[in-house]
Every structure is written in structure tokens, then in C-alpha cells.
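For this depiction, one protein chain was excluded, whereas all remaining protein chains were kept in their positions.
Moving on, here comes chain A:
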Amino acid sequence: MSADPTSTARSDSDRARGSALAHVIFNALLAIGFALLFWRAGDLPASMWEPLGSGSFPRLVLGALICFNLAIIVEQLRRLPHTSALAPGSIRRWLWQHRLALAVLALLTLYLLALPWLGFALASLSFLLATQILLGARSPRRLGVAGVIALVFSFGLAWVFADVFGIMLPAGVLG
């Protein structure tokens, strides 16, 4: 079954416009942030022993970065007139396509936030189990394998690091 040519053309156009807009927004935000840092770097103390102070090198880098941001913004703005307006629901569709990646990112964030409280072993066990289930370990056999993997890479690794390498992974409030 071949794809509908109209919808393919539409999706390519959406992608081109979406990409150009994303570049413009990303670089504009970065340029504002870099400008603020450039201004802040001016407050860093100079040294009486050297012509360049603590803030000179970062200012050199930030100045160059702002120039590159502006160049990319101009480059992408010149492309925008050659693309058609985004179809309604494009952003929602993009979010839906990337739902698993975003969900894994959310689980990773929760895992890292839980580390100081639950400790490495418990937090890792929960993260490994939850992520494997989210990504497809749903049948009883897959769940059994996921459970063993979660145990080995949480409590198993914590034991190896503590008893073999002498490195204590975070024990947490409950540890």
C-alpha cells in the first residue's frame, strides 16, 4: 500500500517548517541566555598577574556563540517563506510519536529524584521494573525476566560495588 502523495507532501512540509521554527526558537532562547551570561561574566574579577581575567575566555566563547545563534536564526528565517503553515495538531502528533522517549525521560527524572531517599538499590529496582514494563515487558515470561534483570542490576550491582570495589552507592534514607 503506497502512502497518499498529498499527505506525504503535507508531512514533509510540516517537518521542514517545524524544524525551521524549532531552530529559531532554540537559538533565540540560547542567545538570550548567552547574552545574560556575557553580561554576568563582566563581574568576574580581573587578575593583576595576567592580562586576561577570569571572565575573558567565557566572554570570548559567549560572544562567538551569540554570533552563531544569530547566523542560524537568519539561515532558518530565510527558509520559512518556502514552507507552508503547520497543519493543525502537528505538535500533538509529534508528542504522541515521541511518547515512549518522553515517558522514559520522565521515569529517569523520577529515579534520580528518588535516589537520595530510596537509595541506589531500591530506586534502581523500581526504575528498571517500571521502564521494562512501560517498554513492553507485559507477558508473564517477559515480566519474570524483567524481574531478574531488575534484581541483578540493582541489588546485585550495589553489592559488587560495595564489596568488590569498596565504592558505596547512595544508601538513601531507608538504607
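Basically, a contact is a pair of C-beta atoms (placed from the backbone, for glycine too) under 8 Å apart; a residue touches a chain by one contact, two chains touch by 3 or more; residues count from 1.
In the analysis below, contacts and distances are computed from a predicted model.
S.K.: Name the absent chain by its UniProt protein name; which of "Putative tricarboxylic transport membrane protein", "YeeE/YedE family protein", "Lipoyl-binding domain-containing protein" or "Electron transfer flavoprotein subunit beta" is it?
M.R.: Matching the unshown chain against "Putative tricarboxylic transport membrane protein", "YeeE/YedE family protein", "Lipoyl-binding domain-containing protein" or "Electron transfer flavoprotein subunit beta" yields "Putative tricarboxylic transport membrane protein".
S.K.: If the hidden chain were put back, which residues of chain A would touch it?
M.R.: 19, 22-23, 26, 34, 37, 40-41, 44-45, 47, 49-52, 54-58, 61-62, 64-65, 68-69, 71-72, 75, 97-101, 104-105, 108-109, 111-112, 115-116, 120, 124, 127-128, 131-132, 135-137, 142, 145-146, 149, 153-154, 157, 161, 165, 167-170
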